[in-house]
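The complex appears here without one of its protein chains, the remainder shown in place.
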Amino acid sequence: MRRQAGTRTGRLRAVAIVALVVAGLTYLVPGLPTYYVRVIDMVLIYVLLAAGLNMVVGYAGLLDLGFVAFYAIGAYSYAILASGQFDIHLPFALVLFIGGGLAGIAGVLLGIPVLRLRGDYLAIVTLGFGEIVRLLMNNLTWMTNGPQGVSRIDEPFLFGAGLNTPQDFFRLLLPLVLVALTLAWRLERSILGLGWAAIREDQDAARGIGINTTIAKLLAFGLSATLGGFAGVIFAGLQRFVDPVSFSFWESLTIVLIIVIGGLGNLVGIVVGAAVLIVVPELLREYSEYRMLLYGCALVVIILLRPRGLIDRRYNPAWLIRKLGWR
Amino acid sequence: MTLRLEALTKRFGALLAIDRLSLTFKPGMITSVIGPNGAGKSTLINMCAGSYKVSSGRILLDDVELQELKKHQIAQRGVARTYQNIRLFDGMSVIQNLEVCLFPELFGKTFAEVFVPGLSHRMKEERLARCQAALDQFGLLPYADEFAADLSYGNQKLLEIARATMLRPNVLMLDEPAAGLNHGEKHRLKQKLRELLRPDLTMIVVEHDMSLVMTLSDHIIVLHQGKLLFEGTPAEVQNNIAVQEAYLGSPGELDEIREAARARANRVRIRADAGIERRRPGTN
Amino acid sequence: MRIALTIAALAGITAAAPALADIKIGTAGPLSNAEALFGNTWQNGMQLAINEANAAGGINGQKLVLVRQDDQGDPKQGTLLAQKFCDDDSIVAVIADFNSGVTIPSSDVYNRCGMPQVTNSSNPKVTAAGYQNLFRPIANDFMQGGAPAEYALETLHAKTAAIVHDKQAFGEGVATVFRSDFEKGGGKVTSYSGVAATDVDFSAVITQIKTENPDVVYYGGTMPGVGLFLKQLRELGIKSRFFAADPAFLPDLITTAGPANAAGAMVSFQAPPYDSNPKLVKFRQDYKKAFNEEPGPYSAYGYNEAAIIIEAMKKAGAKVTRENIVKGLRDTKFDGMMGPVEFDAKGELKQPSLYLYKVDGNGFVLEWPKSS
Partner (left out) sequence: MTGFLVQQLVNALTIGAIYALIALGYTMVYGVLRLINFAHSEMFMVGGHVGFFLLAAAASLTGGPASVLVVFAIFVATFIAVGLLGVGIEATAYRPLRGASRLAPMLSALGVAIILQNVVMLFVSRRPLPFPAFMLSMSFDVFGAVVTLNQIFIVLFAIALMVGLGWFVNATTLGIKIRAVSENMRTAQLLGINVNTPISLIFFIGPGLGALAGILYAGYYGIVVFSMGFIVGLKAFIAAILGGIGSIPGAMLGGFALGILETFGGGLLPRLTHGAIGSEYRDIFAFSVLVLVLIFRPAGFFGESVTEEGMVYKRDF
């Protein structure tokens, strides 16, 4: 706890290291075979999603099994607002905020009725919400094209440059994810983050020390959903095709898997979790149809060996920051 | 501040836990609430804290009607409490248990805290400084970074009181603070409560340990079946037949009262220990 | 473009080199989800074609290899796989994907690396982008849904139709075509309902249909849904003529629904009867020999698609490169197992053929030959 502000040299070192890593990545990764870059893009998108879900599940202790709904809302906002669907062609940057906003609003709207629910009942209601959203996307054909999906989505433009290769998206995603993680971390250790933790540990006692649990929970739902929305918009921009298949209940479970396997509530763990859960299935590709079988085995083994997640909670961002010598 | 109850009533279905109770708790003194099991002591605290809804009657903090308010609003009005079986935030560190109490005060600044560079750390340090002071006051500073659940039972009790004091309370309600404490711990507790008492603080203690009650309290309220049986100074209470009857059904010596109380205290200790067992953070 | 050239150069070298590397063809389809049967038997069909080509000495001495991948019918994985194939220079052509929802995004990727892509997805949108490297040697949904409508109107003189689809890209696609064509032809659609692809209990919808008592019932969807739907349709005593699309061209349809219930059901398929054409008879025998099971609904298509690529490779001559294969495909002109194959500018089949079969006993008999 008692950390004194780091020395100037320490900070310089930290900055240098981070800058070096980021620069290195932005220089090296695009040099990799495009397939790897695409995989890394996917990992980053799932890091965004997981960081979002983690706010609700990891910080506030509210189990949400329908998180994919917000991902879908984000993706469909870009698909509808930047394609021939209604011949609307808004700029990517704008839709990024619209999509995030819409998802955030949806998050709050979902939050209001479920405030009283806890644990698995909450889980099931959110599951239901997720399915409802997916089914709506599948049924509201006039808006979403139903199962046919929205194709020929505009190529995203950012600062006048077109984003069409996975490399471009990596250059967009890396800083975005870093910012998101930083903010999530600052949020975690902010007073609101502590409030969430208190609600997670003992909601009644949390009220007893004057925490307005209603506001705190709605903020958790809203903020996490917003992140999900961002991820969705970027996904739609990368795929340039969106259909309901991509937002099944299975996706929600994958995101829950990521945060649990990484280490619930630990941002470092989340990054590792996302990497593992996206890369492992890719590594198993050569086994073609045996792939999912092996994937299932891998899941069970990992969970049995490390039920509290791959990354121990003491290796959290604070530890990272100390190691870097920032403070 | 003064806490006044007016014709306060609480029903659980058919059971009448508190029956048209009117009382006044004055600031600057320690008021103990005693009475046999089921007299409605904890119910009283739970209503004042907003954990239970009031069936009828009013709870007035000076002239604010608490029964109208939500639980967190009551807490924000400076009504702090501890729980009969400890309710700490087990998965959080000891210091975080106090830090989070600044939520009502600092929540408005969250946005700035998250987005303004550097501010996050500065605010954190300020908070920690305040909490460390509070911890130090209760001699818990050495445990600052441990999990609340890993503290000894006595220290958990202290931490809970420390947490309550973090709210800068006007009313401090302690539900069986001594239950399960050994002799030395009780002694320290007594001193601590004395230190905490400020002229503007109304301290309410629900306790079974008669020796503690008699030596600690300035004023004692005896409840029986949800009604006020008697109130007065410790001396007056000790010499009151009605009180003894309430406890033992027949007139008896005060030692017997003490005996009964100690026996219960032990039971509580056992239950509470089981409680801790149950609340080890079995989580990530 | 540049990539394609470099690859061309590389491939040129390998072709010249004495040590002959294998020529790889990639394919991606659903192998581990509910559609695993389709994906697997589809790829088996390709395997068969490739085995035959290898038996015949391969392509100018080089052995052909089929790289089978699983996309789980998931667009995200489809694009990842597309990239994987693109990056792998030894892959000179792909047969991908099975689901339209996967092919649409993956074709973007394949197009960037000039990968010759032969697809099995029948959704009209697939070719909307007009990619020059994308070819579809099968009839699209317009044909698939249109022919039965025409037949119902002209041959059966049907006036009313109830339409059900499984809310999937394919099922809804053909169902909408059937509806519009049926209505254009003056027929009346009594109800147009969607069910879930995973459904097995259609009694709710069927009970509704029963009250409409339509002349024909069209089901847009895949197995086992079709079979169960037909079974329950008959069990609830609806005698209307039943139509389904090519996923139902399977013995499973009859076993699932039961011969009595299946009798008279109409199924559209893109190949002439297995016994009509020696190639098909042989194919069926070979398939059974190779995989000791009946061919799946798309095995014949898979075989055909692989055969088309092999044909194009032969044209490519010494340099079996992505570029040359695309050229080869462009001017494909050969008589495939399922009829003449020739592509128009959009990469669509010039003369897509469709046949309507009628369930009779334990088999299908040709009811309505049609070629436009």
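Residue numbering begins at 1 within each chain, and the chains themselves are lettered A, B and C in the order written.
Methods note: a contact is a pair of C-beta atoms (placed from the backbone, for glycine too) under 8 Å apart; a residue touches a chain by one contact, two chains touch by 3 or more.
Note that the coordinates shown come from a computational prediction; the quantities given were computed from them, not determined experimentally.
Across A:D168, A:D202 or A:E251, the single residue that touches the chain missing here is A:D202. Considering B:G57, B:G78 or B:G91, the position touching the chain not shown turns out to be B:G91 (whole complex).
For subunit C, the list of residues touching the undisplayed chain reads 32-34, 36-37, 40, 167, 191-196, 198, 200-201, 203-205, 207-208, 210-211, 223-224, 227-228, 231, 235-237, 252, 255-256, 258, 293. One chain is missing from the display, and on subunit A it is touched by residues 61, 63, 113-114, 116-121, 123-125, 128-129, 131-132, 135-136, 138-139, 200-205, 249, 253, 256-257, 260-261, 264, 289-290, 292-293, 295-300, 303-304, 307-308.
The rule is simple: only the chains that are shown with their structure count from here on.
A linear topology is adopted by the chain contact network, the touching chains following one after another without closure.
Averaging Cα coordinates per chain and for the whole protein, the chain whose average falls nearest the overall one is A.
Centroid to centroid, with C-alpha atoms defining each point, subunit A and subunit B lie 42 Å apart. If you average the Cα atoms of subunit A and of subunit C, the two centres end up 36 Å apart. Taking the mean of the C-alpha atoms as each chain's centre, subunit B and subunit C sit 73 Å apart. Residues of subunit A in contact with at least two other chains: none.
In subunit B, no residue touches at least two other chains.
On the side of subunit A, the complex with subunit B involves touching residues 1-2, 5, 183, 186-187, 189-192, 194-195, 197-198, 200-202, 204-213, 215, 263-266, 308-309, 313, 327. Of all the residues in subunit A, the ones that touch subunit C in their complex are 33-35, 38-39, 42, 138-139, 146-149, 151-152, 165-166, 235, 239-241, 243, 245-246, 282, 285, 288-289, 291-293.
Remark: subunit B residues 49-51, 70-73, 75-76, 80-81, 83, 87-93, 95-96, 99-104, 106-107, 109-110, 113-115, 120-121, 123-124, 127-128, 132, 144-145, 163, 166-167, 283-284 touch subunit A in the complex.
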